[in-house]
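Removed: one protein chain of the complex. Kept in place: all other protein chains.
On to chain A.
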Amino acid sequence: MGSMEGLFSGFQVAFSIEGILFVFLGVFIGTFIGMMPGLGPISAIAIMIPVTYSMDPALALVMMAGVYYGAVFGGSSSSILLNAPGISGTVATAFDGYPMAQQGKAGKALAIAAIASFTGGTISVILLMLFTPLLASVAVVFGPTEYFALMLMGLTAISSLSDGSTIKAMISAVLGFMAVTIGIDAQTGTQRFTFGNINLLEGIDFLVIALGLFALAEVCILIFNRKDSSGGMSGNIGSLKLSREDVHEMKGPVTRQSFLGFLLGVLPGAGATIASFIAYVTEKRIAKKPEEFGKGSIKGLAAPEAANNAATGGAFVPLLSLGIPGSGTTAVLLGAFLVLGVQPGPLLVQDNPEVFWGIIASMYIGNVFLLVLNLPLIPYIAKVLKVPRPLLISLVIMFSLIGVYAISFNTFDLYILLLFGIAGFLMRIFSFPAAPFILAFILGGMMEQAMRQSLTISNGDWLVFVNSPISAILIGVALLSLIIPLLKKKPTVVSDENNLDV
């Protein structure tokens, strides 16, 4: 199927009445959840997975893509209105968005954010559409050796790029890998770490990890902050209209940062957070009036918003073409795909074109929905921030518990969920990033299989990983990405920027 024809069939899925309804639902719910400080796209997607169980896979995935977009946009809204970023990808949005809101221009700030997001999102979808089939056609020839090297690189990249200590990020990744070794070994049938418990034979479900490590752990933080009175910003947010000068001013940064953001999103481990910070800093550096940044500059708001949405689209490239997520969020999305019986990867375009192109088409539609439907609704969605925190906390806990129960019908998994909730909370307070954990958990099984297959093919010769040029290069990059931050004093871009701007 040619890409135009494919896209057309994709639009048919996404443009059906159900398609539009589910994209809207996804975008709306995603925005809703993303606005709550603390709850990000990972929690949003994880909470929504149980709802999709009995749905048509194409429609379900279309909705999930909407949830993802919506959550990123919702995060920007709470950054602008409350200076409380829902997710780390929208921290940079608050630098100039919140000052604008304080000047009574919240409506304008939201409109700028929405338009910048729309542009960033749309440009990245176009690039995604061009790149993914291309990369997929290259990846078809990948054997287990190359896949192992690729996944290793993805893991080390996210560890070295996540904020805070690289050692802690690596520990987090190793722990995630350990969690996936629980259960029956797929190749020999040997039981590992099951302690004779039959509930552990099939291992731990990824939803238990995602909901425990993210949703429940975030609930703990919400519990601490439950008394924070949440913003008086709702009600009057001012006009949403932009003047011609505003549009002129944001044109440059938005275009530049959309492309840059997309590229950073494609790289494993980088993603929305880093893209938005880099966008903010580069625009500040090349701006004619850098002193305006931080005081409500339109450029300073538009740049990170375009970049984080473009990166969101970029993150889909490795996921859809290689079947390998490059970030915590796409790892959870991969889990959502697998639950629905869809295996992303080089064969997705060939085997399930309606799913592949349906997702791409729904991204276009999701972007439009964010712009034309969600924006006017923001003042109303913002009312979610007025929902009393204690009530909200109880409901989020319930959603997590039901989500896990609905896949296993087994209370044992709920105890494990609670356990991972506690683990996630401990990781949070001791500054261990959780994203490498979930990524390692998702990739771990595939990595082990790929590694053992490679070694079986090579008759136990470990040199097999450096004999293939592609895997040798990938492993080299993986090692470099670990060694460089360990040698440097300050490990990441992000923490540098935090120190600089806070």
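What we mean here is this: a residue touches a chain if its C-beta (ideal position, glycine included) is under 8 Å from a C-beta of that chain, and two chains touch if they have at least 3 such contacts; residues count from 1.
As a convention for this text, contacts and distances are computed from a predicted model.
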item: Chain left out of the displayed complex - its UniProt protein name, from "Acetoin dehydrogenase E1 component beta-subunit", "histidine kinase", "Multiple sugar transport system permease protein" or "Tripartite tricarboxylate transporter TctB family protein"; value: "Tripartite tricarboxylate transporter TctB family protein"
item: Identified contact with the non-displayed chain, of A:Leu263, A:Leu455 or A:Ile473; value: A:Leu455
item: Contact partner of the left-out chain, one of A:Leu135, A:Val247, A:Leu263 or A:Leu414; value: A:Leu414
item: Candidates A:Thr181, A:Asn197 or A:Ser239 - the one touching the absent chain; value: A:Thr181
item: In chain A, positions touching the absent partner; value: 50-51, 53-54, 164-165, 167-168, 170-171, 174-175, 177-178, 181, 185, 187-190, 192-193, 220, 223-224, 226-227, 388-391, 393-395, 397-398, 401-402, 405-406, 411, 414-415, 418, 422, 425, 428-431, 448, 451-452, 455-456, 459-460, 498
